[in-house]
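On to subunit A.
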Amino acid sequence: MADVYVVATFPEVDTAADGIKRLLDAHFAARNIDVLTGVPYPPETWGLPALKSNIRKIAALFFAIGAACGFTVAAGTGWLYPLPTGAKAIITLPAYGIITYEFATIFGVFAAAIGTLAETRLPTMKSLPYHPKVSEGWPTVTVRCPDSQNIDNAESLLRLAGAQDVLRHAI
Partner candidate 1 sequence: MDRRDFLKLSGLTASALALGACQDYNARLEAYAVRPEEIVPGMPTYFATACEMCPAACGAMARVLEGRVVKLEGLLDHPVNHGGLCALGQASVQLEYHPDRFYGPDIRTTRGQPGTAYLTLKRTIHAAFAATSRPTKLVDNMKVGVMSFGKPDFKLGDREWADAHAQTAQLWPAAISRLASGLASGRGATLILVGHQIRGHRYSLLARLATVLGAPAPVVVEPFGDEAIRVANAAVYGRPEIPTYDLANSELVILFGDDLFTSGLAPTHYTWGYGAMRRARQDIRGKLIVVGTRFGEAAAVADAFIAVKPGTHGAIAQALLPPASGGISPAAAASLTGSSQDQIEELARLYRTLKPVIALGGTEVAAQTNAVPALTAIAALNVAAGSVNRTGGVLAVAPPPLAGMAPPASASYRVLRDWADKMAAGAIRSLLLVNVDPFMAFPEAYDLRGAMGKVPFIASFSTLPDDGSALADLILPDSTFLERWGDSTPAVGVGAAVGNLIQPPVDPFFAARPVEDVILAAAKQAGHDLGYADGEAYFKAMWAKLAPDISAPGTQSPWVKALRVGGIRRAGNGPDFAAHLPTLAPPEAPAFRGDPATRPFHLVPVRSSRYRNGLGTALPWLQEWGDPMVTGAWGGWVELSPKAAAKLGVSQYDEVKVESDRGSLLLGVVVYPGLPEDAVGIPLNYSRIHGTRYDSAAGGTIWEATQKTDPGRGADVRALIEEVIEPRSGQLAWGSTRVSVTPTGRQVPPGKLVLVSKSVQPQENPALPHAIHREFKVWPIG
Partner candidate 2 sequence: MGMIVHPPELYPDEQINQDVLRPVFVTTWRWWILVAISGGGFMAGLATWFYMMATGMWVTGLHRPVMWGLLISNYVFWIGLSNSGTVISAMLRLSKADWRRPITRAAEAMTVFALLIAAQFPLIHLGRTWLFYYILPYVNQRLLWNNFRSPLVWDMMAIMAYLGGSMLYLYLPTLPDFAILRDHADGIKKKMFTLFALGWRGTRGEWTTLNACILSLALLVLPVAVSMHTIVSWDFGMTLVPLWHTSIFGPYFVIGALYSGMALVITIILILRWAFGWQRYITPYHLDKLGKIMLVAGLVWFYLWFNDYVTSWYGKLPEEKIIFDLKNAGTYYWWQITMMLANTMVTLPLLAFKKFRTSPLAMFILTIFINIGMWIERLLIVVPSLVEKGPSFTWTTYHPTWVEWMLTVYPLAGFMVLYLLFIKIAPLISVWEIREDKVAYATKKMGQAELRAVVAE
């Protein structure tokens, strides 16, 4: 059965936070509640549990992998095709160190970008709950309601908190 989201836009942060508080008080699961905003707000703003990102770790991991790749490619090339040039060693550590670093950065940068997309599950084909007012700066609370009887409840709670526009969004 399709998930139904209740989407409520608020003109102000305070009222939106209030709406979330009401939902939590009504035993809506925190993991089903989200806020769409035009700017990032401090995590504490909504009274929801803080989220963690693994991007830094991913970038660091791939930085290391890139370093290994870079050195392997540079040194391996020298190893397989040992062409002497200018009485430089076949495995020239300073030169290959530079290649190692550049490879590491390329890997790290792209890992951070691809990791971001993966972590945020973007780009997506799904029609996810959204309200155009978000881009006007209106915080918009979305609540996933697995049980259809909770939908009305959520709507009324959010209206009570001062939501301007409350919609249902089914996937």
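The candidates were selected such that all candidates are chains of the complex that A comes from, given by their letters.
Following the convention adopted for this analysis, a contact is a pair of C-beta atoms (placed from the backbone, for glycine too) under 8 Å apart; a residue touches a chain by one contact, two chains touch by 3 or more; residues count from 1.
Computed from a predicted structure; not experimentally measured.
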Worksheet item: Which numbered chain among 1 or 2 touches subunit A in this complex, counting any copy?
Response: 2
Worksheet entry | Partner candidate 2, residues of subunit A touching it in the complex | 34-43, 46, 48, 51-53, 55-56, 59, 63, 73-74, 77-78, 81, 83, 85-86, 88, 92, 95-96, 98-99, 101-103, 105-106, 108-110, 112-113, 115-117, 119-120, 122-124, 128-130, 132, 134-137
